[in-house]
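For this view, one protein chain was removed and the others were kept in their places.
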Amino acid sequence: MLHGLERLIDLALAEDIATGDITTNALIAPDARGQGVIVAKAPMVVAGLMVARRVFKRLDAELRVVEMVAEGQQAAPGDTLMTIEGRMAALLTAERTALNFLQRLCGIATHVRRYVDALPDTGVRLVDTRKTTPGWRALEKYAVRVGGAANHRFNLSDGILIKDNHIAACGGIAAAVDRARRAAPHSLKIEVETETLAEVEAALDAGADIIMLDNMGPEAIRAAVDLVAGRALVEISGGVDRDKLETLAACGADIISIGALTHAARAVDISMRIDASEDRPA
Amino acid sequence: MLHGLERLIDLALAEDIATGDITTNALIAPDARGQGVIVAKAPMVVAGLMVARRVFKRLDAELRVVEMVAEGQQAAPGDTLMTIEGRMAALLTAERTALNFLQRLCGIATHVRRYVDALPDTGVRLVDTRKTTPGWRALEKYAVRVGGAANHRFNLSDGILIKDNHIAACGGIAAAVDRARRAAPHSLKIEVETETLAEVEAALDAGADIIMLDNMGPEAIRAAVDLVAGRALVEISGGVDRDKLETLAACGADIISIGALTHAARAVDISMRIDASEDRPA
Amino acid sequence: MLHGLERLIDLALAEDIATGDITTNALIAPDARGQGVIVAKAPMVVAGLMVARRVFKRLDAELRVVEMVAEGQQAAPGDTLMTIEGRMAALLTAERTALNFLQRLCGIATHVRRYVDALPDTGVRLVDTRKTTPGWRALEKYAVRVGGAANHRFNLSDGILIKDNHIAACGGIAAAVDRARRAAPHSLKIEVETETLAEVEAALDAGADIIMLDNMGPEAIRAAVDLVAGRALVEISGGVDRDKLETLAACGADIISIGALTHAARAVDISMRIDASEDRPA
Amino acid sequence: MLHGLERLIDLALAEDIATGDITTNALIAPDARGQGVIVAKAPMVVAGLMVARRVFKRLDAELRVVEMVAEGQQAAPGDTLMTIEGRMAALLTAERTALNFLQRLCGIATHVRRYVDALPDTGVRLVDTRKTTPGWRALEKYAVRVGGAANHRFNLSDGILIKDNHIAACGGIAAAVDRARRAAPHSLKIEVETETLAEVEAALDAGADIIMLDNMGPEAIRAAVDLVAGRALVEISGGVDRDKLETLAACGADIISIGALTHAARAVDISMRIDASEDRPA
Amino acid sequence: MLHGLERLIDLALAEDIATGDITTNALIAPDARGQGVIVAKAPMVVAGLMVARRVFKRLDAELRVVEMVAEGQQAAPGDTLMTIEGRMAALLTAERTALNFLQRLCGIATHVRRYVDALPDTGVRLVDTRKTTPGWRALEKYAVRVGGAANHRFNLSDGILIKDNHIAACGGIAAAVDRARRAAPHSLKIEVETETLAEVEAALDAGADIIMLDNMGPEAIRAAVDLVAGRALVEISGGVDRDKLETLAACGADIISIGALTHAARAVDISMRIDASEDRPA
Partner (left out) sequence: MLHGLERLIDLALAEDIATGDITTNALIAPDARGQGVIVAKAPMVVAGLMVARRVFKRLDAELRVVEMVAEGQQAAPGDTLMTIEGRMAALLTAERTALNFLQRLCGIATHVRRYVDALPDTGVRLVDTRKTTPGWRALEKYAVRVGGAANHRFNLSDGILIKDNHIAACGGIAAAVDRARRAAPHSLKIEVETETLAEVEAALDAGADIIMLDNMGPEAIRAAVDLVAGRALVEISGGVDRDKLETLAACGADIISIGALTHAARAVDISMRIDASEDRPA
């Protein structure tokens, strides 16, 4: 289960249902049954069906939900993604919330897949950042994985990333790395953000495990990679867009991190058709 | 205050800080002070500064936060949006969460403003839908207003919207409207979704207060508007994009609802620069 | 499910059970079984059995609960309302909380039914107000419906009701209605509280959808109804008691709202008898 | 502070404000100021002003709230109970919730005072029961004290009350009392519910600290009191109404418990007048 | 169910799992199955198996959990306490939290049992205090009972304990007891803390139900017991350790309360072995 998902679903259902779906409550018989069919309306990489499943189940644990495609699979317009069978009222009330989750998660996975497809096979690893929608960190990082990229640290406590303000506060890279090593659990690597080759050298000397090259051009990156020579992981970061990927991937770094994987994705078009069932439950 | 905002900020801070900002805790002296300056990196309509304010205040109620532009104002790259002064550690720990809120809310307001600017002044009202990011309903509807458009119903309990499944379940539009009127509070208007002129007529006869024209072309819309003749509000809905706005606005309807106002917006680029202060608190 | 009911049941069980039912824990064998029979001790309209059901199920999901009368049905002293079979300890611990919910909900439904029965059949609609027990809004409005009356708006966000302070702040009825129309979702009707015929006229001119006549006598009400002439709904409000119902209903208004439906109801007498079972579970 | 009060106020404000007070938000300037005056509209014993205070403060911590009468004091129609000064919007949004708390708490205190006044001064103690509104236990027991009566146990964990089902399960009063004494903390008294003199005798023999006489007539009560002869506290319970108080009080028991103190009280009429201030804050 | 246990388990799982068990998620197939065997590594009194059960069930409700010994039973090193069968990933993720609960609860029960075994059979009752681990009150008091001792009051609301500050504030023992009797529910006994025989006498005269002898030596205790002569319960308290138990038990008091029962216990050694199953679920 994804971290915090239940609380986000709670929030989402509370904000949409509020004091009740008055239209459905007024018009749909409690025992009327139907089938919902969730359909792709655009080409997409599918992600988040288990979230939609949970939304429906929360409304009514008796709903029968069937995923029709696997996570990460490509879907074409018209493809059925999921079917849900059971109480019509639950289908109608859950519909919008379930689709709102799906359209965004599929949107991210689809967007990430385009980056992955544009990346030559040099062994470099594409990762996301912490530029995610507040409340959605675990979900969006999941969609990134489904899209085919990998995750950078999840939050401020599961990775050490020393930035310019930290360095300035400690009076230099060496002091900052040393202090971090003494204070933090030994299970975490120490990453240092650098902007010049001199800083790269200082970080290496200080024993950094990962060196982030912030907003450097291809030439500087290649020089940094040469300097590091395998003694630390090298991460390219800052202003990476899709058409630079080929050039950057050829520079020899280990990792390219891209905030746009999450923050520049748009929802994809997904809809749900609901058909009434002839039969009522026995 | 926006509905549910505190819970969303809780979720967002919890997911980013987790068990603590270990880098900052290890490297920044608890009494070190600094100033953060939030800067636009792209042209944008500003929205959500009070959310960023709350995020910073939650980390440290002593931070001094100053908004430098008003909500809804246009900002250019390089413009300062907000300054925050106080404990350096709080600035560093709150930075990403505050920016993640801001970049999305400004993104929506900016996106909406483009639609508003494309709309001729015919008195037609541009409104959003319930296609919002789960957990963000109130925030995104707020950004829509800041962008210059209006809101449709907030949730399933503050508006009656009778769709095809509801109609089918009741055996027709007349029965559905009648049942809704008897069951629901008299303070709510009754809206009916229609796809043909025959349905428009049936909805009118049933006494609907609002008639939604779902995915109709300009000609059908004009015919529907003529048929309604002021006896109900007319809402255009479905697949509206920006270049159709001028044509649709000329059709004489009262309202145009557009899901893309919220679900197709992207984050805009905003960053924060942090400067250390010379002086410590007395 | 009623909005917020789970949280209220949580609160109720927590406040009654606290650190445990020490008497039952000390004296009743964990596997002892019994049957509880909930019995009306006074004439009543039954409401809230599903709430009692949930209370019992929360204590022990294995309890078998059977409703013996339908919601809204009249019960006489001695009638069995519900039976519950299962672990004796759960029966004893849940008893008081379940009865406390039932006695109040049946009390309201019974009280409302007396008003409904006193109302001549003129088509006028009897509705409640927001004068409900804090925490019990959804439950009490439900009991009102079971009693046979209808609901006014549920809360401050699903209806617009412009009162004297709002009018004064805007500088007049016309300005207030206009501002409300521009700011609020178009799915909500606009109601204006009036005290004189001049105000009724101003509200009509401003295009109010509902006109509330606050504390007017029958003559003034009839004059207001004539003035409105079907152009808006007319709601009578303020100090309505049961013996005025016949007179008021004859005045031609559409709605009569009565706070006393909820705030003047008393609990009705309901008790539970518990019999031990001979047999233990297999 | 009363136990659980914050959670109940949360629930109450959430259910009334929902996604926002749209009328006030649309019509009242955020910096408009005013004064609210809460006025008794009927004779009453005042209780719960600190609850109303908290409701207002929750909306806006800057509101200045002044209690004009003391808890437990008698108020006449027209008496001012409380004034609140500050942001007009907060006054309007909080009004109904604050009054809904007050009208019920004053209603209970007023109702209880009538019982207290009807009780001759024999030293007998009038106490409530657990027949309270779910979610309101602490508040209603507080109002009972303000009204002049005392409290029975608050919940199932701070008192031992052995009833017929408990006795039957243990095979007799002696066994039940003995088992309770061994299992429960020694700081709690043991009360036994009895219906006959034989049971009273058995309870006494078993060493019960309190003997409840359930639904006995005056004669039986007097006999029981004689039998007990000061060796335990004697509590009269069951179907006590106000006109029996004088007779029962003369029977010599120590305590009379009355469920009607809480469950038969009605709200009293209280209203709030709001006046706009001329001046805005500097 | 123990009071507050669910919330503590929530807290415990959240703090250990955080954003996910990344090792297990990366390495264990979701449908891999296994069996966990929880084994005692030291001699112990078993307590808390149902807590471990709940931890496992929370991770995966499908796990089959079997307790192999009864609560309160003595276990030797190597004895199996519990087996758990089901999804391997759930076993691995829940393991540490389940063991952390068990090792502490068994530790307390084992520690308490040593005191119980050291107590001669004089009828004196050994009880705990409120010196428990915050958040663990109900659990630790449960383990005390399993270990063979009894509980003092659970919290500040289910017992009246008048200490020196209370006495000083009231101007004497008599006034304090009298005021407590008038204010508190009659179902609670009144206990007074005393340090001298004069205070014991004053407490007796005031009608205290329980007299606590705080930090008195055996001689003073015997004198106090003689003075009380059965008119109140006598509780020995303060600095009691195991080797004084025999002497103190002979002094004739009713109760000995010992904070060390909970606050001086250490965890006992318990481990879990996990074996993979050959077969996958059908």
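Labels A, B, C, D and E are assigned to the chains in the order they are written; within every chain, residues are numbered from 1.
Definition applied: a residue touches a chain if its C-beta (ideal position, glycine included) is under 8 Å from a C-beta of that chain, and two chains touch if they have at least 3 such contacts.
None of these values were measured; they are calculated from a predicted model.
The missing chain, though absent from the view, touches A, B, C, D, E when the full complex is examined. Only one residue from E:113, E:137 or E:152 touches the chain missing from this view: E:137. Considering the full assembly, E:161 is the residue among E:144, E:161 or E:211 that touches the omitted chain. Checked against the hidden chain, the listed residues D:158, D:191, D:254 or D:269 yield one contact partner: D:158. Not every partner is drawn; the one left out touches chain D at residues 2-3, 138, 154-155, 157-158. Interface residues of chain B facing the missing partner chain: 17-20. The omitted chain makes contact with chain C at the following residues, 15, 18-19.
By our rule, only the chains that are shown with their structure count from here on.
Copies chain A and chain C of the same chain sequence form an interface built mainly from non-equivalent positions, shared numbers / all numbers used being under half. Chain centres computed from CA atoms place B at the largest separation from chain E.
Comparing chain pairs B-E and C-E, the larger number of C-beta contacts belongs to C-E.
If each chain is reduced to the centroid of its CA atoms, chain C and chain D end up 22 Å from each other.
Mean C-alpha position of chain A lies 52 Å from that of chain D.
Residue numbers of chain B whose C-beta contacts span two or more other chains: 3, 15, 18-19, 138, 154-155, 157-158, 160-161, 182, 185, 188. Interchain contacts join each chain to each other chain, per the touch definition above.
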